[in-house]
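There's a structure below that I have some questions on.
With one protein chain held back, the other chains of the complex are shown just where they sit.
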Amino acid sequence: MIVYIVLIPLLSSLLTPILGLINRKTGFFVTLINAILTFTIIIYSTRKVYIYGPERYFFGGFEPPYGIEYVLDGLNSVIILIIAFIYLLSVLYSKKSLEKEIEQKRISLFYCIMNLYFTGILGIAITGDIFNLYVFIEIASLSAYTLIAMGLKRESLMASYNYLIIGTIGATFVLIGIGYIFMATGSLNMADLKLRLPSLYHSKMVRTGFTFLTLGLMLKLALFPLHIWLPNAYTYSPSTISALLAGTGTKVSAYALIRILYSVFTIDFDVNIIPFSKIFIFLSLIAIVMGSLLALAQKNLKKMLAYSSIGQIGYITLGISLANESALQGSIIHIFNHSLMKTALFFIAGGFFYKQGIENIQDLKGIARKMPLTMSLFIIAGLSLVGVPFTAGFISKWYIVIGAVESKYYIVIPVILLSSILSLVYIWRVLEISYFGESNGNEHKEELPVPLFFPAMISSVLCIFFGIYTELPVELSKRAIEILWGY
Amino acid sequence: MFDFIVSKYNYWISIVLMMIGLYGMIAKKNLVKKIIGMNIFQVSVFLFYISMGKIKGGTAPIYWEKAVIYDNPIPHVLILTAIVVSISTTAVALAIIILIYKKFGTIEEDKILELMEKENRR
Amino acid sequence: MVDLLLLVLLVIFALYAVYETDLLSSVVILSAFSLIMTIVWTRLNAVDVAFTEASVGAGVSTIIFLSALSRTKRREEITRNGKKLNIYNFLASLIVIFTGSVLIYGTFDMPDFGDFDAPVNNAIAPRYIYGSMAELGIKNFVTSILAAYRGYDTLGETTVIFTAGVAVVILLRRRDL
Partner (left out) sequence: MFEIAILFLIFSSFLVLYRAIRGPTIFDRVLVINFIGTKAVIILALIGFAYGRPHFLDIALLYALINFVATIAFLKYRTTGKLG
């Protein structure tokens, strides 16, 4: 069954341009059917994994170290669940939003690339082979470059080009890292590597390979000093794509990092043998603070959200590098929650652009009186971003703080508090302008059209829902931890 | 010492080549030049992979009655895949560069940044 | 000896391709770089890879570069604005030297070049060399791995080409589709 998770998006990406020759409107429907079908299969197989344990599929029937395998276990089932959900929402959103942002004659090819991107990220999440990971990283990246380049402004081309250069350096670093590890072990299968590596932990080759693998993934993940490509890429791409990339792109790299750190290498290697943990806790803390500070300085709404993403990525890597159960659990829940809330915020920002053509925060004056419902969704998602109790963002931060206390890194607590206050400030700035700013002109109500409003509503309501009923993310992430800690 | 150098020089030269390419990618301001650097960088990584599959006295991994030792075929397979990935990246990058030239009228990074700043100030 | 000479030639070409300001010459030199690389790979017995590089690296990529140059500019313009550029170049070379030294540090306990007992050659490779003929009946081991054992990678590779093709069409095509 799990083989269809990648094959259906791939098939639909072939189908979209062909059917697009007949009628342009088919692109959307094929993509929608694909998203629904994939999501259904993922729910079904996640449930199966949850009940019966990890599922494996051998391609061509060749057993693992020799052939390539798919593995679906507790960890990546969480990730593909959220990815498929965000993709479904983005596809629903895209129909109306793309009408204004993409030339209609290119629409079917655009959907084709979107499906290829979906194929790529699902492929990264589900593969059990380390070289296959590289191939799918390239599929996802190539389609992401193209999607970003389709933005309305000419800056989008430059953003796409910069992402291409940095992304290719990252991917090639991953390739070098795979080469070094392959040279030391002679194997490419993740499960097999986990067995072969421990006796080689003191080899310089393995350490260098590890360094380059993590460095490459950090470039893709946009951790603070390596983040330069992210703000422009998110700002200048079409609204649907901003939301899709913010919800899935960096999350999948975070997943790949967790997989490499804890499932290919072991926690003993990360913490005791090399000083990985210390360096990255430090970097993540800087990322958390700097992301929020830079977000404060922005004039453009989407750019502000993009910089806030950099801060939130800091939380994820912090949880990963603290390397204990609660922190890692917090990190996985944060991947889940941050996808929901950032997607909601980008949907709403795209909605402002669709309805009023607004991009800068300064121009939002009085918009809350024109679109009260939309603005209330913005408040919900924004508060969740800040981490107010009873929202989803609170849960993940809580787990990370517990993890920090367990590892006795007390400095984490003031930093998280500081960053929460900073994010409250930048969310508040938007709210203040939109509620109390003097608007010029008419103030009759005009909400977003339903196709734009509905996905934004779903994702922001879920932010509250998962803040109160925490069972689903907590249980799923607990299962993921069990996989990583091996019991 | 001499043995050490002789036994490693192949890897070292491929690393030197990688670094030449990486320098071209980072330091050069011309957009096409960056892509040329990228090509050199990736091809040198491929050279590194192929070097690790070589065995002294081995022959090409195609069945042959007289063969005693075959070279390791796995790196060859991986690199066949990677070459195609590399050429695809080049193609997409050059397509973006053509569009950039159409919209900005130049392919020098500094000039494009200047143009973008002017636009933002307005 | 032959291999060393070829590698030196590679380094000269690479340096020159990065240094040259005339982009057309740079592309020409890059093509020569690929040609020499093909000979190196044939010396290392990677026949199939050399095949692909000869057609893709030296042929297709040169033509792609040329068609891109024909729609943009031929010359790289060097703007010399004094110190700023120098600091930038200095930083770039610092990053490059650091990366390179980490990579070279990693080579210190690598198995020697051409070592039969290296782990690469003993973990999963023997199964392909001695078993694939009986299992699949293909004389070329590279082909049998590419098409059967790691066939899924090849599917990914094809998808990458498809992605690149659609990307180029969507970015550059002016007519309807």
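Order of writing sets the chain letters: A, B and C. Residues in each chain are counted from 1.
Throughout what follows, a contact is a pair of C-beta atoms (placed from the backbone, for glycine too) under 8 Å apart; a residue touches a chain by one contact, two chains touch by 3 or more.
All of these numbers come straight from a predicted model, not from anything done at the bench.
Among the chains on display, the ones the left-out chain touches in the entire complex are B, C.
The hidden chain makes contact, of the residues B:20, B:38, B:62 or B:107, with B:62.
Contact with the chain that does not appear here is found for just one residue of C:16, C:88 or C:116, C:16. Residues touching the missing chain, restricted to chain C, are 1-2, 5-6, 9, 12, 16, 22, 24-25, 28-29, 31-32, 35-36, 38-39, 42-43, 45, 47, 50-51, 54-55, 58-59, 62-63, 66-67, 69-70 (touch as defined at the top).
Mapped onto chain B, the interface with the missing chain covers residues 59-60, 62, 64, 66.
As a working rule, only the chains that are shown with their structure count from here on.
A separation of 28 Å divides the Cα centre of chain A from that of chain B. Centre to centre, using the average C-alpha position, chain B and chain C are separated by 4 Å. For chain B, the set of residues that touch two or more other chains comprises 18, 22, 52, 74-75, 78, 81, 85, 88-89, 92, 96-97, 99. Shared interface positions of chain C, i.e. residues touching 2 or more other chains, are given as 103, 107, 110, 118, 120-121, 124-125, 128, 150, 153, 156-157, 160, 163-164, 167, 171. The touching residues of chain B, counted against chain A in their complex, run 18, 22, 25, 31, 34, 38, 41-42, 45, 48-49, 52, 74-75, 78, 81-82, 85, 88-89, 92-93, 96-97, 99-100, 103-104, 112, 116, 119.
Interface residues of chain C, counted against chain B in their complex, comprise 3-4, 7, 10-11, 14-15, 17-18, 23, 26-27, 30, 33-34, 37, 40-41, 44-49, 52-53, 56-57, 60-61, 64-65, 67-69, 71-73, 76-77, 79, 88-89, 92-93, 95-97, 99-100, 103-104, 107, 110, 112-116, 118, 120-121, 124-125, 128-129, 133, 139-142, 145-146, 150, 153-154, 156-157, 160-161, 163-164, 167-168, 171-172.
Chain contact summary for the complex, chain A toward chain B: residues 131, 134-135, 138, 142, 145-146, 149, 154-155, 157-158, 160-161, 164-165, 168-169, 172, 175-176, 179, 182-183, 188.
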